[in-house]
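One chain of protein is taken out of this complex; the other chains stay put.
Going by the order they are written in, the chains are A and B; count residues from 1 in each one.
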Amino acid sequence: MSNIPADLRYSEEHEWLRLEGDIGTIGVTAHAAERMGDVVFVELPEPGTRVSMGETFGVLESPKAMADLYSPATGEVVESNAALEEHPEFVSEDPYGAGWMVKVKLDSAGEVGKLKDAAGYAALIAED
Amino acid sequence: MPYARHSDADRAHMLATIGVDSLEELFADIPEAVRAGGLDLPEPEAEQPRATRLEWLAGRNRTDLMSFLGAGAYRHYIPVVVDEIIRRGEFLTAYTPYQPEVSQGTLQAIWEYQSLIAQLTGLDVVSASHYDGSTATAEAALMAIRQTKRERVLISRAVHPHFRKTTETYFSGRFILDEIPMTPAGSTDLEAMERMLADGNVAGVAVAQPNFFGALEDMATAAELAHAAGALFIAAVEPTSLAVLSSPAEYGADIAAGEGQPLGIPLQYGGPYLGILAATEKLMRQIPGRLIGRTKDVDGKRAYVMTIRAREQDIRREKAASNICTNQSLCALAATVYLSAIGPTGLHNVATSGAEKARELERALAEVGAPRTHSAPYLNEFAIRVPEAQRVHETLIERGVLAGVPLANFYEEPELAESLLICATEVTTSEEIAGFASALKEMLA
Partner (left out) sequence: MSEPLPHPKLGLRPAVGPRVPSSIFELSRPGTGGQKILPGDDSVLDDIPEAMRRKVPAALPEINESQVIRHFIKLSRLNYAIDTGFFPLGSCTMKYNPKFNEWAARLPGFAKLHPLAPDSTAQGTLQMLWELEQMLCEISGFEAITFHPAAGAHGELTGILMIKAYHASRGDLERVEVIVPDSSHGTNPATATMAGFTAVEIPSDDRGGVDIKALRAALSPRTAAIMLTNPSTLGLFEDQVDKLLEAVHEAGALTYMDGANLNAVMGYFKPGEAGFDVMHINTHKTFSTPHGGGGPGAGPVGVGDKLLPFLPSPRILRSDDGAFRLETQDERPSAIGRMRSFQGSTGVLLRAFAYIRAHGKELQQVSEDAVLNANYLKALVSHIYEIPFPRHCKHEFVASGTEMKKRTGVRTLDIAKRLLDYGFHPPTIYFPLSVDEALLMEPTETESRETLEIFADALIAIAQEAYEDPELVQAAPHSTPVRRLDDAEAARHPDLRWRPAKGEDAPC
């Protein structure tokens, strides 16, 4: 049974978002990380890049697959997790902690209401 | 059928096991409308008469002529050990190393190839090879476009016409390829290049070293100009020259592309050849084609494996950077054995020997009235001025000399019309040079 922290919001493309003020921290869920296998590389946008909800903002790579990352929010990237360059495995090992990917200054914090809560995400992946 | 394995009894047994009465049943699903009625081809030819046929065909090629032909493919001495190794069935008939546990031979050999080219170019990431110098250059240009997200590439007109034309075809109208003009001295016009870089929309700049005319370019300045405009610098290089000329890393190239045929691969009328493609570590994930990496197995033993494969066509499909599937593995192996066999001194000698013979050739031909067309420094290839170059070229064939190639075959500029592009390598002899000079002297008298 996948780990789904209650305090986060979730997108259908298996991203999570933690809102603090108007800054959203974004990563991929444990479910997504498990399905990818060993993450070997993460391609993330530079700070200053604009991202939009539902649009791709980066790529995850494992030895056998590549997966696009879809942004769960609209806004401007203020920080990308530099540690993932040396330690892409953080995504596999600690997807909600050390494996965080980007921090985005949201255009509108209210947009987060469109994302699922933990129960809603659990229901989504139960169908998988 | 020379390699068939079944007797009639075998076939009968197999059909019975499958549960059909005849072979026809296995082809019954081919609709009448599209069914063919056999092959209108000759009868099978046994080995003996076939050998005669192939020998006869080979005999119709005039490889006895004294050749001064270069222009992207070069006569070199290939040590005997190269063929000894590439003929071995374990290398020749192996497949792509998708099952690394039984492919360590190919994998390690290609990793060694990558390492050797990395040493020659000074660039850390070397692809397991591309089809040839032209396609490698085209892919280098596409890399620059992907990396910078700009749409325009500048390429010197002095780069091999085949490299330029192939890049244009690969761009397929989606991106812009502009030519940088040449100077009368035979090199790239850097002032023109600087002007062309001014719009800030150039992804990459490609210059050849040596260039098509054999002339040497100021690669360091060209690289600086490119970088100042935010563009990547692509060096199209000839590998044996890297023994004595600056490496792409020394002058700041981001990508090196080139034709690896001089490294132990015979001329073969154009292929299969070897596309060299190398880049800085920063561009590692942009480089198309296979990469072999070193790793460990589950017992901690050193092993080699194809790596960063997720970019390739079988995984990425329509999102792949390139559609390339095969590499030129056996040609890369030939290059690896060649460089191992001749060693660094050998490669140095190939370059200096060629240069020495080229200067002897230049003097001999200048003496009979055919001086060098250009004034830029050169290594072992150059153009000579010859009145009625086309006619002289044809007549010299009858006199047993392949006097290079008329530049008019590749360039429309009138100042290049009466010129022949020739080269010398370590296999060119003084007798051949004297033969060429005396035949030419007669013609120009």
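Criterion: a residue touches a chain if its C-beta (ideal position, glycine included) is under 8 Å from a C-beta of that chain, and two chains touch if they have at least 3 such contacts.
All figures in this text were calculated on a predicted structure; none of them were measured in a lab.
J.: Touching the left-out chain: which of B:192, B:341 or B:368?
T.: Final answer for the missing-chain contact: B:341.
J.: Spell out, residue by residue, where the missing chain touches subunit A.
T.: 37-38, 40-41, 61-64, 88-89
Methods note: only the chains that are shown with their structure count from here on.
J.: Which whole number of Å gives the spacing of the CA centres of subunit A and subunit B?
T.: Here the centre of subunit B sits 44 Å away from the centre of subunit A.
J.: Per the contact definition, I'd like the list of subunit B residues that touch subunit A in the complex.
T.: Subunit B reaches subunit A through residues 285, 307-311, 315-316, 319.
J.: Please give the residue numbers of subunit A that touch subunit B in the complex, ascending.
T.: Going through subunit A, the ones touching subunit B are 40-41, 43, 61-66.
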